[in-house]
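Selected chains from the complex are presented in situ; the others are not included.
Per-chain residue numbering starts at 1, and chain names A, B and C are given in the order in which the chains are listed.
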Amino acid sequence: ADELETKVIRYQSSTGADVSPLELADALGYLAPITLERVGDVQGGPANLQAAATGQVDIASAFNGAVLNIVAAGAPLTSVVSWRGTNELTSPGLYALDDGKTNTARDLIGKKIGVNTLGANQEAVSSIYLAKGGLSPEEIKQVTFVPLPTPNVEQSLRNGQISAASLGFTFRDAALARGGIKALTRNVDLLGSYNDNTGVLRNDFIAKNPNTTKHLVSAIARAIAWSQQKEKEDKRAEVVEVYSKYLEAKGRGTGLAPLKYWQSLGIETEGGWIKKEDFAMWVGWLNSRGEVDGSALDLSKVYSNDFNPYWKGHE
Amino acid sequence: MSTVFPSSAVPAPAPKIALRVDRHSFRLRDAGGEEFVAISGVAIDVPAGEFLTIVGPSGCGKTTLLEILAGLASPTSGSLRIDGQEVTGPGLSRGIVFQQYALLPWRTALANIEFSLEAAGGLSRHERRDKARAALELVGLKGFEDRFPHELSGGMKQRVAIARSLVYEPDILLMDEPFGALDAQTREVLQQELLALWQRTRTTVVFITHSIDEAVYLGQRVAVMTSRPGRIKAMVDVDLPRADLDADIRAHPDFARYRHEIWDLLRGEVARARASATPTFWSDPTPPRERSQAAPSN
Amino acid sequence: MSIIATDEGRAGFAAGAFASRLAAGLRLARGTLWKSASLLAVFALWELLPRLGLVDRVWFPPLSQVLGVLVQMARSGELQNHIAGSLVRSVTGFGLAVAVAVPLGLAIGWYARLRDFLTSALEFFRNTSALALLPVFILFLGIGEASKIGIVTFACFFPILLSTISGVKSVDPLLIKSARSLALSAPAIFTKIILPSAVPSVFTGFRLAAQSSILVLIAAEMVGATRGLGYLINYAQFNFLIPKMYAGILTIALIGLAVNQLLVTAERRLSRWRVPTSNA
């Protein structure tokens, strides 16, 4: 192997209990001799992207729509590998009270939808749901997205202060377990399986550390492929076990309980290579917000599969 | 609040003010809460309409006594009756002039005087203003209506404070060295004004002063206090012909006699209070100019 | 734009009406320049640092670019909408805090028994971060205006309360004695003695509270808001509309300055009698 230019990679972990491909790669030993330096936890993709773009960390991951957004804003970042995806097992969705008042997209006109952070996956998918439900752009504008702290989302829904809430992962399970809540739609129903998050590197990092980049991305891709294999073999518990042990060894074993619900990375492509569609599907949404002109973006510059060994040149 | 004095000591008819201070002590902050007895065993009856002056060495408890009379402090043990009624707090019937002015710094001279009229109530804004103006004029401060206290000289502040307590004509006037910061002439004028006011309205006045002359000139009776703890050493009845204010009673032969009597009563007290004082801190008998040239740190 | 009141009106002394007025005008101009110099320097840095490439333009755009965005937002009416949203919340919250904290502060400063009783609970709440309490506020007050106004009130409350209490403590006891000797009622002593004495301290509290209200507004408008300057800043930040984010921050700062100026002027009005402490 070529000499690695950098052997320490700085990153931020997520506050949610979810398997991170980067840490999984480390857990599996694929990263060596690269070591990870965990700068801290980050709340939400946009903040993570900002940290990467300003050189606070070397690698970050975020919702693809947000990546488009920040690149359009002029940040020199490139997506190098998929990080998460949506499939039957993992799909978040839009949920409403089971009281018959909110059943279709039309019922949401003039109402509020609770989301976790602005500018993230949930908001984008919900917009698509509204559009597919036959709402005109004007009608969609009458639906407001309200950012809420996690603990307040379900409660606000039950109090009737929001008409629908975007719920994913453990929160949804907990909410459903308490009953009285039904799904309006799930992302997977709306869009099928797709990759929605990617890992990004700074362009100058790639230019200065071509070998490290290649090694890093390969290691992550291998970890994704390993997980995909285990998911296929229905040996999810192994993934959880490897990951849990890793966290425990790092002294972060306190919040492991939700991990037992973990199902899948949700990544569709082998080793997480990136499809053009993964980004193209959000351009319309970006444009509809009127803040940036997504059409002006050269999508091929936003991402690169060049470092992913699983990418065999397919589109 | 009980009193240790037998009730028979109160003569009938009930005096305007009947004060019994068995003991009044202060708790010192620093000395671990040690108690300091400021007044001990004082009994004063003031008949309605009397002008009583109090003299005594510095720190003997005169101000403390006046604050008890005003109801601003309760004696540690003792009682205060006004018109036969036990009194525990301050009241508008008693006006007080403090030793240290106590003007409101954010009010002009005129507004400071209006302040006590506002407290007394019952007058229109306009009436208050007119009365306050007249009072300022009385103390010789015409033209200084709009001055803030820090724009007045020491004596002027004191005059504003005097005007403030005179203006609402309380039943009882309590004055703590009110003329202390005044020049001899202004003082004399105000003494006369005060006497005139007192004769006209028969207000009951308790007046603290450091000037024996003033005590004799103003007071029908002079209370002489001992040094710490404060007691009444003697009550001197001053029998001078005060009816004609224009006659110079200071020239009256009895005046000098009273003056002398009180002086004698006080002298012992002061001597006692200062028994051991000797000036020992001037380390160096050479004149300061020479010294200051030699000393390195000057 | 002053941290503490400065006495302007020292102009006009020399004889000769015109010369004097001219001199006064010059002095005033020089004074104004001197007084704005530090802010102008900050603005110059803001413009130059990114232009000279000393910081990244993407994350720290030059002032002129931010002003451009600001003008554009003002033209479209977007800015006014956000300002209106925030102002309603902060003014209401601030007003509520003043209405409760000033009387309570006076009472606590005055009545020892009340103070003893309330202190423990008040101190407990005071030391709870308004940000951490955000979910609790939403729990009790919902996601609407009530919880936002509530949290602004909460944040403004304590600076005003503490400053008022500190003001009461600094009243000259002799003045209180003198008022008591006039048999003034407790409310009259408050309004005529304690309040005027406490004015500078209370106003310091107001100014700190105004600052606090700005601080938490950003947080309050993070949740459940659809307009307001805090919402604008959050929204811009999450969507990488960096110049817009700075436009929001700048707007808040300018409004803060205006409010502060208002408070300083009001305080100066109320304490004209004060002897200036500083040396020239």
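A few points about this structure:
Criterion: a contact is a pair of C-beta atoms (placed from the backbone, for glycine too) under 8 Å apart; a residue touches a chain by one contact, two chains touch by 3 or more.
The model shown is predicted, which means the values in this text are computed figures rather than measured ones.
Per chain label, the copy numbers in the complete structure file are A x1, B x2, C x2.
Convention: only the chains that are shown with their structure count from here on.
Because contacts link the chains only in sequence, without closing, their graph is best described as a line.
The two chains most heavily joined by C-beta contacts are A-C.
The centroid of the Cα atoms in subunit A and the matching centroid in subunit C are 40 Å apart.
Mean C-alpha positions place subunit A and subunit B at a centre distance of 84 Å. With centres taken as mean Cα positions, subunit C sits 47 Å from subunit B.
Contact of a single residue of subunit A with at least two other chains is seen at no position.
Within subunit B, contacts with two or more other chains are made by no residue at all. Put simply, subunit C touches subunit A in their complex at residues 56-59, 134-135, 138-139, 142-144, 222-226, 234-235, 237-242. Contact residues of subunit A toward subunit C in the complex are 44, 46-47, 49-50, 53-54, 66, 69-70, 72-75, 112, 114, 117-120, 144, 146-149, 151-152, 155-156, 159, 161-162, 289, 291. Residues of subunit B that touch subunit C in their complex: 67, 70-72, 89-92, 94-96, 98, 100, 102, 104-107, 115-116, 118-120, 148, 150.
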